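Down below is the structure, laid out as structure tokens.
In this view, the complex is presented without one of its protein chains, the others remaining in place.
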Amino acid sequence: MIEISPATIEQYFDKLFPICRSITGNGVRQTIDILKEIVPLYVHEVPTGTTCFDWEIPKEWNINDAYIITPEGKKIADFKVHNLHIVNYSTPIQAEMSYDELLPHLHTLPLMPDAIPYYTSYYKETWGFCLTHNEFEKLPKTGTYKVVVDSELKAGSMTYADLVLKGETDEEILFSAYTCHPSMANNELSGPLVQAFLYQKIAAMTKRKYTYRFVFAPETIGIIYYLSKHGEHLKTNLKAGYVVTCCGDAGDFTYKRSRRITSEADVVAEHVLAYSGNKYTILPFAIGGSDERQYCSPGFNLPVGSFIRTKYQEYKEYHTSLDNKDFISFDAMYETINMIFDVVKALEINEKYMGSIQHCEAQLGRRGLYSNLGGLKNRSNELSNRLHFLNYADGEHTLREVAELSNQSMLNFEKEIQLLKDHGLIV
Amino acid sequence: MIEISPATIEQYFDKLFPICRSITGNGVRQTIDILKEIVPLYVHEVPTGTTCFDWEIPKEWNINDAYIITPEGKKIADFKVHNLHIVNYSTPIQAEMSYDELLPHLHTLPLMPDAIPYYTSYYKETWGFCLTHNEFEKLPKTGTYKVVVDSELKAGSMTYADLVLKGETDEEILFSAYTCHPSMANNELSGPLVQAFLYQKIAAMTKRKYTYRFVFAPETIGIIYYLSKHGEHLKTNLKAGYVVTCCGDAGDFTYKRSRRITSEADVVAEHVLAYSGNKYTILPFAIGGSDERQYCSPGFNLPVGSFIRTKYQEYKEYHTSLDNKDFISFDAMYETINMIFDVVKALEINEKYMGSIQHCEAQLGRRGLYSNLGGLKNRSNELSNRLHFLNYADGEHTLREVAELSNQSMLNFEKEIQLLKDHGLIV
Partner (left out) sequence: MIEISPATIEQYFDKLFPICRSITGNGVRQTIDILKEIVPLYVHEVPTGTTCFDWEIPKEWNINDAYIITPEGKKIADFKVHNLHIVNYSTPIQAEMSYDELLPHLHTLPLMPDAIPYYTSYYKETWGFCLTHNEFEKLPKTGTYKVVVDSELKAGSMTYADLVLKGETDEEILFSAYTCHPSMANNELSGPLVQAFLYQKIAAMTKRKYTYRFVFAPETIGIIYYLSKHGEHLKTNLKAGYVVTCCGDAGDFTYKRSRRITSEADVVAEHVLAYSGNKYTILPFAIGGSDERQYCSPGFNLPVGSFIRTKYQEYKEYHTSLDNKDFISFDAMYETINMIFDVVKALEINEKYMGSIQHCEAQLGRRGLYSNLGGLKNRSNELSNRLHFLNYADGEHTLREVAELSNQSMLNFEKEIQLLKDHGLIV
């Protein structure tokens, strides 16, 4: 087992951050090799041209180097300095050209002049460079530029990985993170890191009612392929699932509901957040977002929500070089892991319990579960909760509903349930 | 076709205003003759004594003249000056009498001393005059008054009119206005005028899914008779209906819900108002009101709401001579027509759509429906709406529900739906 701490998370972050990931290629393979130190993943390769629903696996992309030499002989937009400089999936080129010819291939963010933007061109073959607007403004408009993109785009395969951790039943809880983003921190190394360490906590549980499935795949195309293989199985078996993304910053928690709105995935996640004492935001499903767009497409409509802290598109550093180590917090990531693990614990105990005595109260006194001195002006919280829980242990109310009827967290009842089982008061 | 503009509405208002309408008689016939210039109505005559449910068609009433000569020889309460001076349905009389004998037949509004009130006595045979309280107070209490009511109350018929405009299906949308009020403007010439011009807009649509029915009839007894003929048909075919009344003033819009509260008539009307940018009020059904009392009687319980601006009984000029041309606005009436026509357009497209790709997203890129440059910090509204709409195009959500899930008007999706149909993405 790997010790879970902010420091360990940081150590793995530092290993993973520099890798140039994309939806295919060696960067993804390296990333999964490193994640395998934390989660014993199975790795899968899907050949270029494989079809899945309305889509087709694209060519594999790999890149060695890319840069521009200015007329003054200066090397800029150097891939080896920052992999965001190259538009992801750029085709190879080695050429000389004028400023005017180069211009349509350059991308900047005039409103964030210090940031390198992140762009991709997966489905249209072209090449391009991203640079800070400040650097762009200094470029001479005359003279000859030399452009080098030493990349390869050809038939190959798309890499993804998964793991199924068996529990007592075949009902499943899914966690899904994506592994296709180059050097950015919150979106997206936080998702795979949180999900990998969460695996460690779940694997360490002494008892698991549910089977747990962990998916690490490129966004969109990866999950579309995954659903073409496992979608029907998940329609039958999935109890709850969560996309884990943008969860490494110190912002408030955000839970984005599944399309079903009130699936168990949703109500339990919201319950845990509500009683966590943390500030949090609930977002409606509405389309837009990440891989839940596929999981929750109408043909599947799986109970898959999203665990997020500061949501994609809502922080200015999103999809730029400023979404870096400074933007995130390893303490926050550690806290995210624990929060999602609380949801796991809550899902595990969220049953409809059945008391052995349904008609009138149980005589708790002779079992040592009620004060013998009657008439006390105030009942203890422990006894109030006991009476409350037993009244609703009717085989019809879930623990979540019982807990919410007395406005408290389900997790408060974990020990009480064991005590009442020990006394034969729950069957 | 008649051009629809505030000026044209005013022109027809001026023709219709002076006519002395009642629940029967030549005033109604003249009114319908004029409305036929705008709507090609079918006219129906129902003989006195015809029974319908708990009611019976009354005698026909016509009037030529009515006035009082004071002891001083002054002609007052002259019907030819203002037709509100005579209590509607007054029986004929030609007599001399004292002030004390006349008094029980005089009606005024002491709190609005400049206004002539509007009174009727359809179901008890009597006669009476309405005058301003100012005029009343000047009457001498001694001497002989001469009273003339040159009216006729005898077996005849009740006149009403309707038109059915066929659409692609037999499902119907109903509009109902009443034609029984003498010279008053908001209540009630605004209703028949708005409804007549609305016909023009609906008749001009290139495609109509629904069949449209327009009813112009006297209030209460007219609709009770109409339901005795068409009620069972409407129970089978009516999708949505609206009573159109008091909708000619510049006040905020008011929508009065049908007794069903959440029928399609209600939810679509409220949706259009909510996203119109106008201020508006929603009223509960509760009884009281106009012809929806009949349409929504429990035996029919039709989905019929009411389109109103400033509601009857809620403006002080209501049912007096001050509800005149000064009180209303032809710009407002024009706006009402357009607002109701928006409801018609929304009803027409409020289907449950079915996308051709239900499992995962459609590959919009190769259809030119998605930006080829990925990673943009913000998605365009157009693309967000496209993804949102396609996700919910599952054959289960109405367009209204889809639109409300992203908090916008259904009418925003009109063009998008056509585009997606053209690309084969909606079946």
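In order of appearance the chains are A and B, and numbering begins at 1 in each one.
Keep this in mind: a contact is a pair of C-beta atoms (placed from the backbone, for glycine too) under 8 Å apart; a residue touches a chain by one contact, two chains touch by 3 or more.
These numbers were taken from a predicted model, which means no experiment stands behind them.
Engineer: Check the options B:C296, B:L387 or B:M410 and report the residue that touches the missing chain.
Structural biologist: Of the listed residues, the one touching the omitted chain is B:C296.
Engineer: Which of these, A:Q94, A:T236 or A:N372, touches the one chain of the complex that we don't see?
Structural biologist: Result: among the candidates, A:N372 touches the missing chain.
Engineer: Have a look at B:S98, B:T144, B:Q313 or B:N407 and name the one touching the chain we're not showing.
Structural biologist: Answer from the full complex: B:Q313 touches the omitted chain.
Engineer: Looking at B:I224, B:I328 or B:I426, which residue reaches the missing chain?
Structural biologist: If we include the chain that is not displayed, B:I224 is the one touching it.
Engineer: Of the residues in chain B, which ones touch the absent chain?
Structural biologist: 52-55, 87-88, 107, 109, 117-124, 220, 223-224, 227-228, 231, 259, 284-288, 293-294, 296-301, 313, 318-320
Engineer: Taking the full complex into account, what residues of chain A touch the chain not shown?
Structural biologist: Looking at chain A, the ones touching the missing chain are residues 355, 357-363, 365-366, 372-379, 384, 387-388, 390-394, 396, 405-406.
The rule is short, and it goes like this: only the chains that are shown with their structure count from here on.
Engineer: Round to the nearest whole Å and give the separation of the Cα centres of chain A and chain B.
Structural biologist: Once rounded, the distance between the two centres reads 55 Å.
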